[in-house]
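Below is a structure I'd like to ask you about.
Showing just some of the chains, left in place.
Think of it as A, B and C in the order they're written, each chain with its own count starting at 1.
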Amino acid sequence: MPIITIAARALPVEKKRELVRKITDLCCEAYGLPPETITVLIQEYPHENIGVAGRLIADREAPPP
Amino acid sequence: MPIITIAARALPVEKKRELVRKITDLCCEAYGLPPETITVLIQEYPHENIGVAGRLIADREAPPP
Amino acid sequence: MPIITIAARALPVEKKRELVRKITDLCCEAYGLPPETITVLIQEYPHENIGVAGRLIADREAPPP
């Protein structure tokens, strides 16, 4: 029943596969529950939809004119 | 003012329309509030962004090589 | 695997029980999935933690001095 939501920039599928497997293992151990009860949701945000320190991530890479 | 967020895989628009209508009705009744105060948000995740039991949903359908 | 999150003010347990049952039924039907795969999370906010139209719900009931 634990739900783990990861909100971040995009990730290759291999990384997502590994992250889901490892986070599920950790949560099984922490909550003492079988893996079937654990759900992981990965939210991938475009760089222009994440702001850190008042600036879009997109602008850190290519500043607005 | 109740906000209902549904996180799952994609759904055809007819199903979304019906789900929004019916969930709104239920919440009006439960909270004793008019429908204008109810918001429903539907989050549709790609199959490679949902993990259940430590595996991506995408891999259940077509296992990684 | 659908996760339904309800964010609103507090609700008596009887209402929560009924809401969980009925929303689960609706989602089973919409997604074509068995009830075991559906999780409902109810977030209950104090009235001073919800703002509508720029005002705390708490202040609508008892305006600040």
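As a working rule, contacts are C-beta pairs under 8 Å (C-beta built on N, C-alpha and C of every residue); 3 or more make two chains touch, one makes a residue touch a chain.
Note that the coordinates shown come from a computational prediction; the quantities given were computed from them, not determined experimentally.
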item: Given 3 placed chains, full-complex copy number; value: 6
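Methods note: only the chains that are shown with their structure count from here on.
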item: Whole-Å gap between the CA centroids of chain A and chain C; value: 24
item: Gap in Å, rounded to a whole number, between the CA centres of chain C and chain B; value: 14
item: Residue list for chain C, restricted to those that touch at least two other chains; value: 1, 3
item: Contact footprint of chain A on chain C as seen in their complex; value: 1, 3, 39, 41
item: Chain A-touching residues of chain B, taken from the complex the two chains share; value: 7, 43, 45, 48-56, 58-59, 64
item: Residues of chain B touching chain C in the complex; value: 1-9, 11, 15, 18-19, 22-23, 26-27, 30-31, 50, 52, 57
